[in-house]
Every structure is written in C-alpha cells, then in structure tokens.
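Note that one protein chain is taken out, while the other chains of the complex remain in position.
And now, chain A:
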Amino acid sequence: MTPLDHQKTAIISRRTVLHAGAGLLGSAVLPWSSLAAFAAEDKPAIGTWPTGSQGDTVYIGAAVPLTGTYALQGADELKGWQLAVEHINEGHALMKALAPKVDKGLLGKKVELLSADSVAKPNQAVEVEQNYINQNKIILMTGSTSSAVAVALNKFAQREKVLYVAGISGSNDTTGKDCVRYGFRQNFFGQTAAAAIGPVLLKQFGKGKKAAFMTPDYTYGHTVTKSVNDYLTSQGGWEMVTNQVSPLGTQDFSQYLTNIANSGAEFLINVNWGRDAVLSTQQAKQFGLLPNMKLVIPYQIPFLAKEVGAEITEGVFAATDFWWTQEDQYPLAKQFVEAFQAKFGYRPEWGAENSYVSFAHWARMVSEAGSFYPPDVIKQYEKGETIPSLLGDVHYRPEDHQCIRPVVIVRGKAKKDMKNDEDFWEVLEVVPGEGLMQKPDAFGCNLGDYT
C-alpha cells in the first residue's frame, strides 16, 4: 500500500464513522410516528414506484400517432393532454372543478408530459413507452388512437405495473376481453355507440333495411361493426348485405366501393376511421354511392366533416364522445372549449376532450388517494364514485375500468345552416351511459392482479 492509499483509506474510515454517527443522531431526532407509518403501509416497490415519484417532477409518457392514417387525430389528442398537464400545474379552475385536490401540481410535484410518434402501430407504441419507463421512470402511460395500440399498451401496463389511460379507443376489447387492472378508458366504444345510435336509426328510417358496412381490419373495426350490426339485425330486422374489410392505410377504395355498388344496399355504414374514413367517404361520393345511399358513421371521426366538406356530412347520423356546441348546455364544456381555442386556435374535437378528461380523472384519483402508489390509485378508481366530466356526472365501473359516460348523437348540418366554419354537427341527443353498457362480464373481462 502506498502512502497515498493509506491516507485515502484513513479519510474514508473517518468519513464513514462521521456518517454513521450522524445517522444515529438523525434517527434519534426523527419522529417515531412517521417511521411507524412507513412501516405500516408496507408497500414494496412496484413498476416505477417509488423512484418515479421521488423527485420534484413526475413524468407521463404518451405514444401518439403523429404520422400515418391517424396523424391528424393524434395531434389533436396530444393537444388535449398538453392542456390538461398545463392546467394541473397551474391549478386551473377547470381542472380544480374536475379534480378539486389538484393544487399547482399533483401531490406537490410538477407534472411533465413526454410524447413520441407511435404511427398507430402497437410495437412502436410499446417501444416508446418502454424507453420512457427506462429513462424517465414515467408514472402514467397514455396514447392509442388505434385500439390495436390500446390493447397492446393495456397488456404492457399490466406487465410493467405502470398505469395506462387509453387515448381514443373504440374497440369493445379494450375494457372487454383485453381489459387489465392497470388500464382505464374514459371514452365511448363500439357497444355503447351501437346502443345509442341504433334506436335513432330505427326511429328515423324504420325496420328491414339493407346495409353495407366498411370495416377497418383490426379490433376496433371488427367489434364496432359487430355491435352495430347485432343491434340493427336483432332490433330492427336490418340485413348486412356486404361487409368490406380493408387494411389500415388503404388509399384507393374503388374495389370495395364497386362491391358495395353491386350489393343492393340502401345504407352505407362506414366504420373506417382517420384518413381511411376521409378517403372512403370521398370516393363513395365519386362512385355515386352517396347521396343515393344514406351514410351512417357509428364512431365519429374528428375533423372528418372539415376534410370531406358539409355537402357530404349533411344529414349524416353519427355517435360521438363530445361536440363543442355542447358548451351551451354544460358550463365545464364551455370552459374547456374556450381554454383550448385560446391556446390552439381551433375548437377541440372529441379526441382532445377525451385526453383532457382522462388526465383530469387520473389527477383526481391520485390526489384523492393521496398517493402515486399504483394499487392505491387503482382502488380509488374502483370505488366507482360519481365524479364530474365535461358532460355531467360519470363514474368508472370497478369490474372493467370503463367510464360510464353519455354518448352524443349528432347529425351533419347543411352548409347554409352552419353558424361558423366549425359548426358541422347538430347535437340531437345525449344518451345516458348507464343504459348503453353491456354486462361487466359480457365481453370476457378479467382484470388481473394489483401487484
């Protein structure tokens, strides 16, 4: 050992002794009650807890489509999350109305949103979230705009034990057969859309009609088409004369539309979404299918009317989560639309509404539970308490983590009736959520474990 080494060892030993002494002194001064409380809680580390919430900032990871078929809707969703995080951090009046215990941050910590492009692809979304978990110890995941992504992130959330609130996801499976303990969904979905729009269609058009469906080839498309078709055939004796299933990202729908033109259908029920919906609808008009057939959109697409024009959406029935003119009936909706428009320069579509409300509900659950510990937050959701949303009171169903919330039925306005350039839809009905829901076990939900 060199003299220098010897000296270093000596210093370290001296420091160690000093540290040990300070530790002993500290433990003597520390109140016994807090130590006892810590021991009693007995919460072993899980997922990113407690490391993710030990600093002065907690992180949320969003995997959102910013390119590809759902790019436009993804960008709108992202804005909703950004506004919610901003409101949480500044203790905005709207956020406090939805989550009263939020006070300039969450449990004394600043919230920061991280986001990356998922291209609406499940593997890409999981990769994005995995990176955020590794690097930022995120305490919440969000994203989708494709139920294939929502289902993948559900499973990932359960495996990693990090909470996930779904972005736009219309598949019955998200809170059905692919539900998980760590996943929650605020927005409406295939089953509730069908149960809400079905009676309106039967009342408006009568029984025994022939319908052609256009379905995107993944979990969202298949479950929405099934729910709508089941309702119309069982309750109204309608007949599905053809179901044209196309892959996500189809550009030319001529082959599908030709099949529909030769099917004898009176109704075109378009379940396609995002850009697929824009292209299929525009091309249906080119082929003369519209307006000869009545167009129905069971799961409304943000910006569709703006992209295809009011001449196509005029008179079209659609089911949706939220439409901005509801600000006239709901004060919280008005606050949201005004805050969003002031920040982003346009009125929010329902993707942004779902983003904002799902974050507000999560912030409420965390602040009410007084803890970031995931099982505590989950149990807070599972109390099923009645809580506010932008469209009145709602609650989360403990059996499948689905928010019981109203479905809004809208009808496309004629261009001459539009009061401004975003006034595309007229709200016909706000159907309460309770009567629209299937039984909790109808779609095979099994939530899994807390830990």
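Assume a residue touches a chain if its C-beta (ideal position, glycine included) is under 8 Å from a C-beta of that chain, and two chains touch if they have at least 3 such contacts; residues count from 1.
Here, contacts and distances are computed from a predicted model.
Not shown: a single chain whose UniProt protein name, out of "Aspartyl/glutamyl-tRNA(Asn/Gln) amidotransferase subunit C", "Lauroyl acyltransferase", "Branched-chain amino acid ABC transporter permease" or "Metalloregulator ArsR/SmtB family transcription factor", is "Branched-chain amino acid ABC transporter permease". Per the touch definition above, the residue from A:Tyr59, A:Phe267 or A:Phe303 contacting the chain not shown is A:Phe303. Only one of A:Leu279, A:Leu332 or A:Leu436 touches the chain withheld from this view, namely A:Leu279. Residue A:Gly68 is the one among A:Gly68, A:Gly105 or A:Gly221 that touches the chain not shown.
Within the set A:Gln244, A:Asn270, A:Ser389 or A:Gln438, the residue that contacts the chain not displayed is A:Gln244.
When you scan A:Thr258, A:Gln329 or A:Thr451 for touch with the missing chain, the hit is A:Thr258. Interface residues of chain A with the unshown chain, by the touch rule above, are 66-69, 71-72, 75, 217, 242, 244-247, 249-252, 254-256, 258-259, 261-263, 275, 278-279, 282-283, 286-288, 303, 306-307, 309.
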